[in-house]
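One chain of protein is taken out of this complex; the other chains stay put.
Labels for the chains are A and B, by order of writing; each one numbers its residues from 1.
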Amino acid sequence: MLLDIYSFSTLTASINKDLHAAMTPWLAVATELVLIGLLFLTFYALLGLFLVYLERKVCAVMQNRIGPNRVGKWGVFQTIADLIKLVTKELIPIKNADSFLFNLAPFIVIIASFMAMAALPFAKGLQAIDFNIGIFYIIAVSSLGVVGILIAGWSSNSKYSLIGAMRSGAQVVSYELSVGLSLLAIVVLSGSMQLSTIVESQANGWWIFKGHIPALIAFVIYLIASTAEINRGPFDLAEAESELTAGFHTEYSGIKFAFFFLAEYINMFIVAAIAATLFFGGWMPFHIDHWEAFNRVMDYIPSIVWFFGKTFIIIYLIMWFKWTFPRLRIDQLLNLEWKYLLPLSLMNIVIVSFVVLMGWYF
Amino acid sequence: MSEEVTKNIIVRDDEDYIINMGPQHPSTHGVLRLEVCLNGETVKYVIPHIGYIHRAIEKMSESDTYKQIIHLTDRMDYLSAHMNNEAVCLAVENALEIEVPKRVQYIRVVLDELTRLASHHLWWSAFGMDLGALTAFFYGMRDREKILAIFEESFGSRLLHSFNTPGGLMHDVHPDFQKHTMEFVRYFRKKLPEYKQLLTDNVIFHNRTQGIGKMSRETAIAFGVTGPSGRGSGFACDVRKVAPYGLYKEIDFNEILYDEGDSFARYLVRMDEMEESLNILEQVTDNIPEGDYTAKMKSIVKLPEGEYFQRVETARGELGIYIVSDGKKFPYRIKFRSPNFSNLFVLNTLAKGGLIADLVAISGSLDLVIPDIDR
Partner (left out) sequence: MNSVIKYFTDIYKGVRSLWAGMRVTGKYFVRPGEIVTEQYPENRATLKMEDRFKGEVIMPHDKNNQHQCTGCGVCELNCPNGSIEIITKKVPNEDGKMVRVIDKHIYHLSMCTFCELCIKTCPFNALAWGQDFEHAVFDRSKLDKVLNKPGSSLKKKEAKS
């Protein structure tokens, strides 16, 4: 049913074949790893820069402003200029800071987000590793970032940073639960943890439609909980600038600060991509069961466009939240999780299991 | 000392976990330093340290003539510049028993209310920002801009206009002044519901402000908290009502009072005051009579020997000005009773026992302007 012209599997397969033909298998695998690594690094940097630019433009328009408009047409090179500035800035050493941990922290944060990206299916046939426990892997890896944040807060020897890190720890630990449980709803529906299988299972309609009410509840919970997990407004308590100046990265400067900054945006991309993959079919075009002609037309749009389109719509939603709502207080944040989201998602798991048992989904 | 005040005496301890908020901190809105003692996230006590922007305005005033003092008062509470000017002018006019023309009185009221609106806009923006709603900041600033444009057109400057002078105004307002003011009133009536949707009704905002920083009426009176902050605790202290000056005797408006005394009540007082200011503007703007823009004044103003006191309602509370004159052209002594000074020191009472985030919500709702504290 799916068109194969847009599939990346032929491309990747042929590269794989050529490499194996030219080298010994070990060398070929090593080359592939390096190639993928480089590809991801480039993608990571470009995506980060683009997301920062996008965020600035989106919030500017919401606030009746123009936003960056000096560097290049419509300011498109603004973030690149910022990056150059950050790279050339002095890395201020902090007195009495634990310098080993202080320097380590940004790398932990950025590596965590880097690892999560490996398992994302970007398009048909474009996925670095297709784990059979893909969702589990992503949840596990993306929560590693908080270790970096805790280390950053602890090692900077600053009271603001410490408070920020403590907040962040409490926040991520509690919201992890809701994220996991809401994703579990889709795992129950699709019967698999493998991301490629989940995407394939949505060939006759996305889970958000097929799974109707429980999927919708799971999506809303996921959106809230994951926004909290990546420390974005209205849950940006770890760096609440009106209370803690900049929270856990108060003492960081230059490129180390840029790492935190970049990781935050990439994390936003990752949670949006997961939401798109699980609830909105990932790279799967919009299909309606038994409407063959319609499905065929939809197939003409390349899968990579579908994936990024959905992801960016969700990213826009997350930005929309951030630029509308006031920030929560730490106790209210935990209240929201333990009193509302967690009971709801537990309830939702029961509903979903029931729905699957009875076969009440499409 | 009243019991309300004495029970807040702070005892420092060497073991205290202190963080310094300010003098450079995003939520102290200026160079104010708050020494905050924490227990985890809970605030044990707050000690405000002031004096970072002390410019000796009172002392400088002793070597300035009454006309020259005006431009210094601008720089105390720069967001209520016009009301500060007016306080000095009224004091001098009352001392000399000068009747200012009706036109001047009308224009002064219009400017008072416009300044109050602009000030509340800025407060609303900054309060939203304190609580993390950054977009609110830009909406408030956008609407404030319209008022500043009116100011610029008539006075040539946007913030510190020094437009009052003992006896009247510096010069007449711009011919388009009335038209533009009414345009603004109509514009802002349309925008006010947005403020409501964005913050006032927002459930997160409710949680952040309701029940936070409760101030009883007794506390407000004991600390001398005036203005919208005092009225949020049910303390009827609007000078425009209790000791009307200028045209306020003849205008029909309500004093906004809320009894809850929390941050949300203080917020609501200001929101309703904006609405009330629009009402006053609608009453007054179109009825400005023709006439002179200043009464006849001697070129050198000398107050007869004696003591004079005048108070006005600025956007933040009651500004009192106390002049001792020895009959020369310079005042012998001037003392400003600035509203922010009293409003600041209630902070410890309100923030004690809350969280850091509450401290920000409280200091935001008190609407402090730091240069007015230090003077």
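Remarks
Basically, contacts are C-beta pairs under 8 Å (C-beta built on N, C-alpha and C of every residue); 3 or more make two chains touch, one makes a residue touch a chain.
Keep in mind it's a predicted model, so treat the numbers as computed, not measured.
Only one residue from B:Ile18, B:Leu160, B:Leu257 or B:Val324 touches the chain missing from this view: B:Leu160.
Here the missing chain is touched by one residue of A:Leu46, A:Val61, A:Ile213 or A:Leu346, and it is A:Val61. Of the candidate positions B:Val110, B:Ile147, B:Val185 or B:Leu198, contact with the unshown chain belongs to B:Leu198. The omitted chain makes contact with chain B at the following residues, 64, 67-68, 70-72, 75, 135, 142, 145, 152-157, 160, 162, 165, 170, 174, 194, 197-199, 201-204, 299. Residues touching the missing chain, restricted to chain A, are 58, 61-66, 320-321, 323-325, 340 (touch as defined at the top).
One rule holds for everything that comes next: only the chains that are shown with their structure count from here on.
Centre-to-centre separation of chain A and chain B, using mean CA positions: 46 Å. Listing the residues of chain B that touch chain A in their complex gives 17, 19, 25-27, 38, 41, 128-139, 142, 198-199, 202, 204-205, 207-208, 355-360.
By the touch criterion given at the top, residues 59, 62-65, 159-160, 163, 167, 233-234, 236-237, 240-245, 323-332 of chain A touch chain B in their complex.
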